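Here the complex is missing one protein chain, while the rest keep their positions.
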Amino acid sequence: MALSREQIAMRVAQELEDGFYVNLGIGIPTLVANYVPKGVEVMMQSENGLLGMGEFPTEETIDPDLINAGKQTVTAATGAAFFSSAESFAMIRGGHVDLTVLGAFEVDQEGNIASWMIPGKLVKGMGGAMDLVAGAENIIVTMTHANKHGKSKILKKCTLPLTGAQCIKRVITELALMEIKDGAFHLVERAPGVSVEEIQEKTEADLVIPDNVPEMNV
Amino acid sequence: MALSREQIAMRVAQELEDGFYVNLGIGIPTLVANYVPKGVEVMMQSENGLLGMGEFPTEETIDPDLINAGKQTVTAATGAAFFSSAESFAMIRGGHVDLTVLGAFEVDQEGNIASWMIPGKLVKGMGGAMDLVAGAENIIVTMTHANKHGKSKILKKCTLPLTGAQCIKRVITELALMEIKDGAFHLVERAPGVSVEEIQEKTEADLVIPDNVPEMNV
Amino acid sequence: MSGFNKVVNSYEEALEGFKDDMTVMVGGFGLCGIPEGLIEQVHQLGAKGLTAISNNAGVDGFGLGKWLDKRQISTMIGSYVGENELFEKLLLSGEMEVILTPQGTLAEKIRAGGAGIPAFFTATGFGTQVAEGKETRNIDGRDYVLEPSLTADFALVKAWKADTMGNLIFNKTAMNFNPMMATAGKITVAEVEEIVEPGELDPNFIHTPGIYVQRVIKGDKFEKRIEQRTVKQS
Partner (left out) sequence: MSGFNKVVNSYEEALEGFKDDMTVMVGGFGLCGIPEGLIEQVHQLGAKGLTAISNNAGVDGFGLGKWLDKRQISTMIGSYVGENELFEKLLLSGEMEVILTPQGTLAEKIRAGGAGIPAFFTATGFGTQVAEGKETRNIDGRDYVLEPSLTADFALVKAWKADTMGNLIFNKTAMNFNPMMATAGKITVAEVEEIVEPGELDPNFIHTPGIYVQRVIKGDKFEKRIEQRTVKQS
C-alpha cells in the first residue's frame, strides 16, 4: 500500500545519523523531525538563522522573535545558535549541512528539480530552495509519485522552471525510494505491498529495476 | 623649517572631523591620535578587528588578547566593538572608514603608491595596506619628501612595486601638503618657513604651484 | 553634541532625505524583525517608484504590504512572495517588476554590497531562470553564476538594542537580513526596542558595529505580528 505522509517521513528519518546537522523543508520534510531514531541526535538548521531548532513553544513561551523558515513559532534547542541570513546560507552553500530534505513538483532523471513555480498559476518565490539544492551534497526529495490526475512527476525531463540542475540523487515517494545516476532513476526500495509494476507504470522517466527490490521497513 | 614628525601628525589631525571613523597606519600616522582637535571625537579602527581603539593599557590592565594592527597592547574605548578580520576588511573595502592615514616609500602623480616592498632588500608583506588604499575614499599619505640622500620620493612614476594604483589624492610631507589631480601634484600648503623653491627642488614629479601658497598652521 | 550620537527623536528625522525613486532595503524575514515604524513612515510619506529590497513583502495590509497598497514599489527584489495575495497579483499582472532572487544569493549580494565586493560566483541558480542573462563559469568542475552585489540609498533595519553610537544587537531569529542590510545602505536607519549608553553593550558581542549605522530611533511600538502561531499540544 502506498505510504502515508507520516510513513514517508519515517523512511527518511532512517537516513539520519547521530551528529547530523539537518535542514528540513516545509511539508512532509518537517514531519521527519518526529521520527528521529532512538540513540540518534540531530540538530535542525533553519535557514532564517537558527541552528538547533527545538519543539513548538507553549502559549507561555511563544516569542515572535523566534520563528523557523516556515514562519512558525519555535523554540531553540540546548546548544543552539542564532545568526544572520548571510551566515545561514554560508553554512548551506558551503556544504556544512549533512542532510537536506525538501519537497518538489517534479524531478527528472538528470537530477533536475522543479519546486518553486508553476507559470501563470503559482508564484511563491524560491525562498531558500535554490541555495539548499545547490549547496547540499546529501539531498533527499520527498514528493508524490504522480499528481492527482495520475500524471507522473518522476520525469525524463522537468517541464516546470527548475530550482536546480543536476543536483538530486535520491527521491522518496509514497511508492518507492529511488536513486538517480547515469541519467536514469534506479529503483532501490518499494513501499510495502506496492508492486514493481505499479511503480513502473507511474514513472515516466527511465527506471532501472534490479532483480530484487526489497520492501521498505516502515 | 621642515616639519617634525609630530608637526606632520598635527597637520593631519586638522583634517579630522567630529564623528569620523579613522584608520591610522604605523609610524607618523599613529601619532595623529595625540593631536585630535578639541571638540572633535573620532573612533580609531584597527584592522585586526577593533573599532574604538583606546589608549595604551597600564601594567595592571595589559591584555595579550587586546592588541592593535601594529601588535601593540592597547585598550578599547567606550563604545568599542570587536570583530573578525573579514568583518574588519568589509568595513575598509566597503568604504565605511571616513579617513585613512598611512605612510609610503613613494607616491607618484598618477596617484600610485608604493609602500610595502623594496625588491631584494626589504620584504615585510603588504599586511592591510593594499586593502586600505583600495577601500578608502579619503586617504592622506604621510611621508618624507626625499630620502636621506636627497632623492625625491614625490615622483612622476613610482619605481617600487605598487601598493595601489591611482588611489592617492593627498600627501603631507615635512615640507608641503599636496593634492594629486589631473596627473600632477598641486602644492596646497608649505611648511612654515619653507620656500616654494625648496619644495620644487625636492620634487621630481610635475608640481603645479599656485600664485599663493599659504603656510601651514601647525 | 558628539558626532557619534546617532539618536534621532522622530520618524520624520529618521527618514530625512527619503525620496521618490530611491532604492531601499528593509530588514526582516516574513514579519519577524521588520522595522515597523519606519515602514509606516515611508507609507505616510507616500514616496513612489521605490526599488525595495527585502526577503518578503509583508502580508496583505501589514509590513511592506502597506507599500503595495499604495503602489509605492516599482521594483521588488526578494526571494519569497508567500501568502501575500496583492504581491502575487501585482507580479502576475506585471504592474510591479519583481526580481525573484534565491534567499542565500540575496543575503550574499547585500553582504557583498556592504563589503565592497562588486560581484561573486555562486552555484545557486545555475541552470535555472535565475541564471538567465548572467555570466556563468565552470570552476574546478562545478558550474557557477556571477552575481552582482546590491546597495541601497536607505537601509531600514530593526534591532533589539542599540547604544547611542549605533552599535546594534539583534534578538534571536529577528536578526535575519538586518545585519547585512545595515552595512549596505548609504544611510542606515536602525529602529530599536531599547537605546542604551555607550559601554553598556559588551564590545565582544556587538552584532553590527556603529560604523555602519547613521541614525537610531527608538520604536514607539512593535506589534510583532505572528504569521504561523504554532504551539505544543500539552
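Each chain carries a letter (A, B and C) given by its place in the written order, and its residues are counted from 1.
Going forward, a contact is a pair of C-beta atoms (placed from the backbone, for glycine too) under 8 Å apart; a residue touches a chain by one contact, two chains touch by 3 or more.
Keep in mind the model is a prediction, meaning the values are calculated, not measured.
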item: Residue touching the undisplayed chain, where the options are B:39, B:64, B:150 or B:193; value: B:64
item: Sole contact to the chain not displayed, among C:6, C:66, C:172 or C:215; value: C:172
item: Absent-chain contact - pick from B:74, B:146 or B:187; value: B:74
item: Residue in contact with the excluded chain [from C:10, C:44, C:136 or C:204]; value: C:204
item: Residues in chain B touching the chain absent from view; value: 46-50, 55-59, 62-74, 76, 82-86, 88-90, 92-93, 112, 120, 123-131, 134-135, 161-166
item: On chain C, residues whose C-beta touches the chain left out of the figure; value: 108, 112, 115-123, 139-140, 142, 144, 148, 169-172, 202-205
item: On chain A, residues whose C-beta touches the chain left out of the figure; value: 17-21, 40-41, 43, 45, 51-52, 76, 78-83, 87, 89-97, 135
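Following the convention adopted for this analysis, only the chains that are shown with their structure count from here on.
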Grouping of chains that still touch (sans chain C): A | B
item: Furthest chain, CA centroid comparison against chain C; value: B
item: Rounded Å distance between chain B and chain C, as computed from the means of their C-alpha atoms; value: 35
item: Separation of chain A from chain C, taking each centre as the mean of its C-alpha atoms, in whole Å; value: 29
item: Chain C, residues touching no fewer than two other chains; value: 111
item: Shared interface positions of chain B, touching two or more other chains; value: none
